[in-house]
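I have a structure I would like to understand better, so I am pasting it below and will then ask my questions one at a time.
As you look at this complex, bear in mind that one protein chain is not there, while each of the others sits in place.
Read from first to last, the chains carry the letters A, B and C; within each, the first residue is number 1.
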């Protein structure tokens, strides 16, 4: 079954989606929300596309390469934004984003 | 075709999704982001479920009532949050949320 | 962090989403696609709401109960449809749907 060959990608996408959503949730509760506005935004963009691609892989989408290319770029951009902030949730999110971006690049034809 | 009987609901859901996403976008650019944190959060929850139900209606989902019941409650809660804030985008969003909640209630069996 | 208390629900939702998407993918490749039409339909409805709720739980949604109530009913309906078919992917999907429905019911206030 096609989804088995994507097992590693599915895991990274899932971890990145969770990290981004936790970071989003935590950022909204920080004292310095204004400083976190761009992080809040990219977190949700990134969580959404990771969740989208994860689902697409599990249903045998014919569009792996097209979606993975977009996802890799969004993960990278989100990682770059998160990395700027010292909060633990931001640093962990940046790591998950970069790991996911690498995995997505492998899926691009 | 089943989606025609849902035309009015589809329109309200779409308007609510747009109003919530505009409000979310505008809130993230306000000076008082901290004050808007809960509004940012409910905006996105509401936009997402409205978009979900809108799509479900256009594809003949068998689960209209179940989804509309959840959507009505989320729209109402988002309207209540938005209504607290004087920003024009918040007031407009509250209106769209309440209108959508009414429409959703009609879909509940 | 709020998502930790939902760990068990997140896992069941994820397993159900994967099982539904695999079943959808496999049904579309069966010889008797016509017989599987309703299963194809409920699989995707169920995968979509499970994925939606899973994401919502990881981002601290204030609407756990509303979404879980809808999700429990959709999982149950999808399980009932899948159970009618002898294909291994349908039987496995039914199991995942029922397990997820139980977990969702625990989240309803």
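A few comments on the model shown:
Everything that follows uses one rule, which is that a contact is a pair of C-beta atoms (placed from the backbone, for glycine too) under 8 Å apart; a residue touches a chain by one contact, two chains touch by 3 or more.
Since the model is a prediction, treat every value here as computed from it, not as a measurement.
Hidden from this view is one chain, which touches subunit A at 41-42, 45, 48-49, 52, 56, 60-63, 66-67, 69-70, 73-74, 77. Take subunit C: the residues that touch the chain left off the picture are 28-29, 31, 33-34, 36-37, 40-41, 44. As for the chain not pictured, it touches subunit B at residues 1-3, 14, 17-18, 21-22, 24-26, 44, 47-48, 51, 54-55, 58-60.
To be clear about the criterion, only the chains that are shown with their structure count from here on.
In subunit B, 41 are the positions where the chain touches two or more neighbouring chains simultaneously.
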